[in-house]
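Apart from one protein chain that is not included, each protein chain of the complex appears where it belongs.
Chain lettering (A and B) follows the sequence in which the chains are written, and residue indices restart at 1 in each chain.
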Amino acid sequence: MTQERETDTPVAEIQDVPRAPASIKKSGIRWGEFLIKGWLGLCAFVSIATTAAIVILLLSETLNFFETVSPGEFFLGTTWTPLFEPSSYGVLPLMWGTLIVTIGAAIIAIPTGLASAIYLSEYASDKVRRIIKPVLELLAGIPTVVYGYFALTFVTPLLRSVIPDIQVFNALSAAIVVGIMILPMIATLSDNALRAVPESLRQGAYALGATSYEVTTRVVVPAGLSGVMASFLLAISRAIGETMAVTLAAGQTPNMSLSMFESIQTMTAYIVQVSLGDTPTGGIAYQTLFAVATLLFVITLVINIVSQVILNRFREVYE
Amino acid sequence: MSESPEIAMAEEQALGMHRKSVLELRNVSIFYSEKKAVNDVSFNIRRNKITAIIGPSGCGKSTLLRCLNRMNDFVEGCRVDGELLFANENLYGKDVDPVEVRRRIGMVFQKPNPFPKSIYNNIAWGPLINGYKDSTDELVEKSLKQAALWEEVRDRLHDSALNLSGGQQQRLCIARALAMEPEVLLMDEPCSALDPISTARIEDLMFELKEKYTIVIVTHNMQQAARISDYTAFMEMGDLIEFNVTKRIFTRPAIKRTEEYVTGRFG
Partner (left out) sequence: MPLTTEQEHRNLVRRHRKARVFARFCAAVTWSGVLLLGVLLYQVSIDGFGWLDWQFLDSFPSRFPERAGIKSALVGTVWLIGLVAVISIPVGVSTALYLEEFAGKGRIAKVIEVNIANLAGVPSIVYGILGLAIFVRYLALERSLISGALTMSLLILPVIIIASREAIKTVPQGIRNAAYSLGATKWQTAWSHVLPASFPGIMTGVILALSRAIGETAPLIMIGALTFVAFLPEGPMDSFTALPIQIYNWVSRPQEEFHELAAAGIIILLAVLLIMNATAIYIRNKTERRLK
């Protein structure tokens, strides 16, 4: 059915209310809003620019490096003496150093971190939580140079009194201290993951007559496994990127020995060593800085991305 | 389904007065991504009248209401077809500024949402950011009086709005919307979160407001619609089943489905 189009009488004639301008059309751009939105977008762009800068910088200098040193020698060589003559550019010793410190730290931090998380989420009362959570935050907030100090003045002497052969700079000391450093991270993130497991799952298991140990190990942890594993990966990534504690505690000797009682050099410690010295810009030594940094960046990036993927799958399950 | 102009016009002429329409909906369809929430709805909102939109849950009445002041712009993937005519413009026209639309078509929401500020600032904020230059004291007093809240809060205008009761908060939200002096006031189930006494007070309020404002109210409470509205639109599953003068809808509905709903056969 058709309707007649009715003409619009100005409302002021019917209502005694002062009226705004009659048109609802746009009257020009709102400049204030436009500029502000521009500024906000620009700030958001900074983060993209940062990533782009990191990638471009690392890649270009690394490519320069590979013009002098072959990738084969870099990735497969087992001697790393870029600052001496004869110079050798095999990066494996550095990776090895990082690896044994990280694995040592993981062996310490993962079981204890997970146990703490289980205690916090399954057993601890609210009062206990209120004490321990801030303690964990405190531990997580302690600067790494303090951990380096702790390693040199407390852990190493302690180890030396127990293991007489151990060197002053050794990998074990660094591994212990880095383990302590990443423990709060695992504890907090895993605690979050376990708490997110619905209570109904636990209650179902208890109702079947399971003990708390069985409920925790066979129901709760498997249910929260992706969050827990993501926390492990993030902590490992953090351990790999750790600089000051390993520089102070583990020394500057790149080697591939299997012993944790000797001095080694991690990728990060090498980067510090170069920048503390007088390295001329543009020389091959300067370029090793970027090559090692790129390797470090790529490794941590891959681990972070994997942990994010795992975490996202975790979110899907419960939401 | 569209209204029957003959019946509506006849009623109006019987009343001896000729009202005009503030808002005209022509073949309005609303989509959320690919899902059609409102299907080809047409009716008019009469000036200085209360128009109620009723229907069972999920029939699209709130969706339709939110399009009248372009609040659905904030929902991702929402698309509107058809025309919504207001002040000689299509609300969804190319050059239309949604901010301007919302200055002139106000809204009160289902759950009272006062700002966590003082009662005074809740009311003064809207006009101030829109360039109001006159006395805010008078504006606040006038708006609170229009919302029947002045006597209760006149001594504590600078207290936090969150200290008010639910019913008072909703009247504050009404006062806040009225401070903008809108031509149309949209109300999305304004009483559903309130107790019966507060509800009754707000319903009385709406009778008074009708003198100066045009009101569109979405409600799932049929009795409320029957009590206070002049026109009623009944929707189901996105379709407009019937639109007519309220008395007709509730005593002699033209469509069987309408009769089934208002007599409580379903919904």
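Criterion: a residue touches a chain if its C-beta (ideal position, glycine included) is under 8 Å from a C-beta of that chain, and two chains touch if they have at least 3 such contacts.
Everything numeric here is computed off the predicted structure, so don't read it as measured data.
Chemist: Based on the whole complex, identify which of A:Pro71, A:Pro134 or A:Gly204 touches the chain you can't see.
Modeler: A:Pro134
Chemist: If I consider the whole complex, including the chain that's not displayed, which of A:Gly90, A:Gly104, A:Gly148 or A:Pro254 touches that chain?
Modeler: A:Gly148
Chemist: On subunit A, where is the contact patch with the chain that was removed from view?
Modeler: Against the missing chain, subunit A presents residues 30, 32-33, 36-37, 39-41, 43-44, 46-48, 50-51, 53-54, 57-58, 61, 111-112, 115-116, 118-120, 122-124, 131-132, 134-139, 141-146, 148-150, 152-154, 180, 183-184, 187, 211-214, 216, 234, 237-238, 240-244, 248, 268, 271-272, 275-276, 281, 289-290, 293, 296-297, 300-301, 304-305, 308.
Chemist: Since one chain has been left out of the picture, which residues of subunit B touch it in the full complex?
Modeler: Residues in contact with the chain left out: 69, 71, 74, 76, 99-100, 102-104, 106-107, 109, 111, 113-116, 125-126, 129-130, 173, 176-177, 180.
Operating definition for what follows: only the chains that are shown with their structure count from here on.
Chemist: Any idea which subunit A residues touch subunit B in the complex?
Modeler: By the definition above, subunit A touches subunit B via 1, 3-6, 8-9, 11, 14-18, 20, 22-27, 30.
Chemist: Hey, which residues of subunit B end up touching subunit A in the complex?
Modeler: 2, 4-5, 20-22, 24, 42, 44, 47-48, 86-89, 91, 93, 95-97, 99-101, 103-104, 181, 183, 212-213
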